[in-house]
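Here's a slice of the assembly, chains where they normally sit.
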Amino acid sequence: MIIVIKPKTPKDEIEKIKRKMEELGSEVIEYVGENYNVLGLIGDTSSIDPDLIQANRNVEKLMYVQEPYKKANRLLHPKNTVVTVNGRKIGGNEFTIIAGPCSVEGEKQITGIAEDIKDAGAKFLRGGAYKPRTSPYSFQGMKKEGLELLKRARKKTGLPIVTELMSVDLIDEFVENVDVIQIGARNMQNFDLLKAVGKTDKPILLKRGMSATIEELLMSAEYIMAEGNEKVILCERGIRTFEKYTRNTLDLSAIPIIKKFSHLPVIVDPSHASGLWWLVEPLAKAALSVGADGLMVEVHNDPANAKCDGKQSIKPEGFKRMVKSLKEIAKIEGKVI
Amino acid sequence: MIIVIKPKTPKDEIEKIKRKMEELGSEVIEYVGENYNVLGLIGDTSSIDPDLIQANRNVEKLMYVQEPYKKANRLLHPKNTVVTVNGRKIGGNEFTIIAGPCSVEGEKQITGIAEDIKDAGAKFLRGGAYKPRTSPYSFQGMKKEGLELLKRARKKTGLPIVTELMSVDLIDEFVENVDVIQIGARNMQNFDLLKAVGKTDKPILLKRGMSATIEELLMSAEYIMAEGNEKVILCERGIRTFEKYTRNTLDLSAIPIIKKFSHLPVIVDPSHASGLWWLVEPLAKAALSVGADGLMVEVHNDPANAKCDGKQSIKPEGFKRMVKSLKEIAKIEGKVI
């Protein structure tokens, strides 16, 4: 950590800051510039709260040398993490496809889609039972009943279930019934929820918040891991920008960057990123080419009558075609679908 | 609502869309352009889920004529809402100041600050007991004990308490102990939490999410109001932009815009918006000039040793000076501090 001291700060004030840093366990080196003095801290600074330093009126700014996360940091854990769920892998040389409708709407719907996507090559079934919606007047999900229907679809197809948890009070229900717990973009910094899932031993699919930096995403992963659960899968799903043609702007650069800084697997959700069904296939291919470990895709048998996100859902036939062309790219990339 | 149909859509497909809209309770008017056909819907469309329409592959785009919120909409409730808490008003011709530390750190600290800000002119005491922090290694708040200390400060000063609720499972504790429940920026779209506080009769201070549009903020207010609780105070606290010198970019234009579209009171938090103590006073003055109904400001007796946000906290003396100059502007604006 580097601390830049304000110009003209009295010597004894600088000494005070140095002593405080030393008390917090850092070795401090000072160097005296023309206009600014600078303090360099040596040692593990990830547990020093930056607020404590920046609050000092004599501190001009503070700059990190090392990333502020530890358990998610590749520097300290060089090998790729592979998360295994019922024998299926996310990470490593797999390119894992999670597919299914925005929300569970009925038994026939969810089971039919599950069978279709399984045939096409998906390894996991997604489907919302509890739905976060911008408007209180929109469909909020089938809730408990939705979970039951997902379980029936799993029984029929063997596909493990991925579904979103929105509230701490449902955590037992989710631990009992689902295979991968999804934390949605809107809850990426719902820290109570992160801590709660960090205490379970379920794999957690953590989506990037729509205005979260890559560093903040990794800090949220750190919240889960700090509680003991290291089975975290990250998901890039688009960030909010000034460009409004797409629902969000898919940030594919994030994939190789996350892989540089972290050992955790990272997948891409082209459906929520774009909000437009006809962008899903090109973005899915780009995600594979850029190095992602998998996809999360919305598939619906009848998008025009879907209870949510029909605009961004592809049909089972389109999904099949897409997986076929993904398999060709996967071969080049040395990945298995 | 206006629906633009894709070029070359067959007539019978357009008819299908028209019939579907009529079933949903709208009168539909069609007009035929050179390249596009357009459908106009008449009637209350706020309960039509836009997903249902946009999912149709023959729909090019959808445009709102009327805002999608109802209870928060000034069009339907022209008079300003004034929220009253223990006889103190937020809204109307008051300019209400809420002040206090980022987090409660001890009895002497919180009571001392409460007395100082009360003397200077604040009407409410803020202070975090449960704290949302980016890093799991940062101070997370004094929790239950923090609430107790806030109550002691209230007892001593008479200042009602504003503090942040992060999790549904603490709602009873908050209803019992605090005067205004704050929903933080990171939880603006934690819909379960919104519904839960919507079922209480406590005033709710709803902060704008850091990447939320003004419309989304009002939709989140609608979530609370739809459950029956209409005592909602909005708070602009900066949005995330490419400019990184400030923690966020304070969007003061949002104030007159919210006042145009909604009857709810709206205050400004210059501390979180800027993240820099020396920007608090100029931004507070600007907030009053632009038409806000009040402020939420971080004040700490010893920022350099504050457990959080010391960098953006002003000292009691600075707060006093600031309120003094705010009072002069308030006089011009016809507002009472």
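Side notes on the structure shown:
Going in written order, the chains are labelled A and B, and every chain counts its residues from 1.
Keep in mind that, in the parts below, a contact is a pair of C-beta atoms (placed from the backbone, for glycine too) under 8 Å apart; a residue touches a chain by one contact, two chains touch by 3 or more.
Every value quoted in this text rests on a predicted model; they were computed, and no experiment measured them.
Of the identical chains in this model, 2 are shown in place, and the full complex in the file is built from 4 copies.
Here is the rule we go by: only the chains that are shown with their structure count from here on.
Chain A and chain B, compared by their mean Cα positions, are separated by 26 Å. Against chain A, the residues of chain B that register as touching in their complex are 46-47, 49, 51-52, 54-57, 68, 132-140, 166-169, 186-187, 189-193, 195, 209-211, 216, 219, 222-223, 226-227, 240, 277, 303-311, 313.
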